[in-house]
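Have a look at this one before I ask anything.
Let's look at subunit A:
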Amino acid sequence: MKTLSAQEIFEKLKGKFGDGVVSLQTESVNPPFAVVPPGSIQEVCRFLKEDPDLLFDYLVCISGVDHKDKFAVAYHVYSTEHRHRIGVKAMLPHDNPVIPTVDVVWKAAIYLERETYDLMGIVFEGSCDPNRILLPDDWEGHPLRKDYIYPEQYHGIKI
Partner candidate 1 sequence: MEPVAATVYPNYDSVGRAILEAFPIIDFLPVWLVALVIMVVVAACAIVFILVFEGVGSLVLRKLAGDIQSRVGPNRVGPYGCIQFLADGVKLILKEDLKPAACDRVLFRLAPYLAFVGSCAGLVVIPFAVGMIAADLDIGIYYVMAVSSLVSIGILLGGWASNNKWSLVGAMRGAAQIVSFEIPVAMSIIPVILVAGSLSTQEIVRSQGGLFGIFNWNLFHNPFLFFSFFVYLTAAQAETCQTPFDLPECESELVQGFMTEYSGIRFGYFFLGEFGELFVVCALATAGYLGGWHIPFLDAGNLGWFWGNLLSLGVFLTKTFTLVLVSMWLRWTLPRTRVDQLMRMCWKYLVPLTFFNLLGVSLWLLIFDGKGIPAMIAALFG
Partner candidate 2 sequence: MTEPISKEALRTDEWTINMGPHHPSTHGVLRLELTTDGEIVSKARPSLGYLHRGLEKIGERVAWAQFMPFTDRLDYLAGMNCNCAYAWAVEKLAGIEIPERAEWIRVLVCELNRISSHLVAWGSFCADMGAFTPLLYGIREREWVNDLFEMVCGQRLTYNYARIGGVSHDLPPGFLEKTKEFCDYFEPLIDEYNRLITYNKILVHRLKNIGVISARDAIEWGLSGPNLRGSGFAYDIRRAEPYSVYPKLDFNVVVGHADRGTLGDCFDRYLVRIDEMRESVKIVRQVIDRIPDGPVMAKVPRVFKPPAGECYFRAESPRGETGFYLISDGGTNAYRLKIRTGSYMAMNIFEKISKGVMISDIVALIGSFDIILPETDR
């Protein structure tokens, strides 16, 4: 077991991907986020999981955040072996939030991504189960978006 700090983990990422990882966000953020471009999220995650010094085998959480002009997808990962943690963040454009899925890396992502899609409307490309989960399949809109307009009725039932 060798616990690495977020800075060291970021250095390793930087060493592997070079400009593929953008920056490390540490200011008033706990745990710190490595910000990566959406396109390389799969490779980064696979590296995080498989590199013997990192071994991030436990995907804790995937959260979508609506920053009004853009979306962020935050992945919190943890290593049960080395007991260190880091966040990975990808920024998506607001008009077309699409990001490759990571359920090929961690199975835990299936439900977390479904939820993020359902409530935030972020599309996970290549997901093995790209359906809504909490809301009905025919629900319109994604409630956790900041510009969500509350519906008046659902199938003729007043809400």
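Following the convention adopted for this analysis, contacts are C-beta pairs under 8 Å (C-beta built on N, C-alpha and C of every residue); 3 or more make two chains touch, one makes a residue touch a chain; residues count from 1.
The set was built so that all candidates are chains of the complex that A comes from, given by their letters.
Quick caveat, the model's predicted, so the values are computed rather than measured.
Participant: If you had to name the candidate from 1 or 2 that touches subunit A in this complex, which would it be?
Facilitator: Candidate touching the shown chain: 2.
Participant: Can you list the residues on subunit A that touch candidate 2 in the complex?
Facilitator: 27-31, 33, 57-61, 63, 65-66, 74, 76, 80, 83, 85, 87, 106-108, 110-112, 115, 119, 133-136, 143-144
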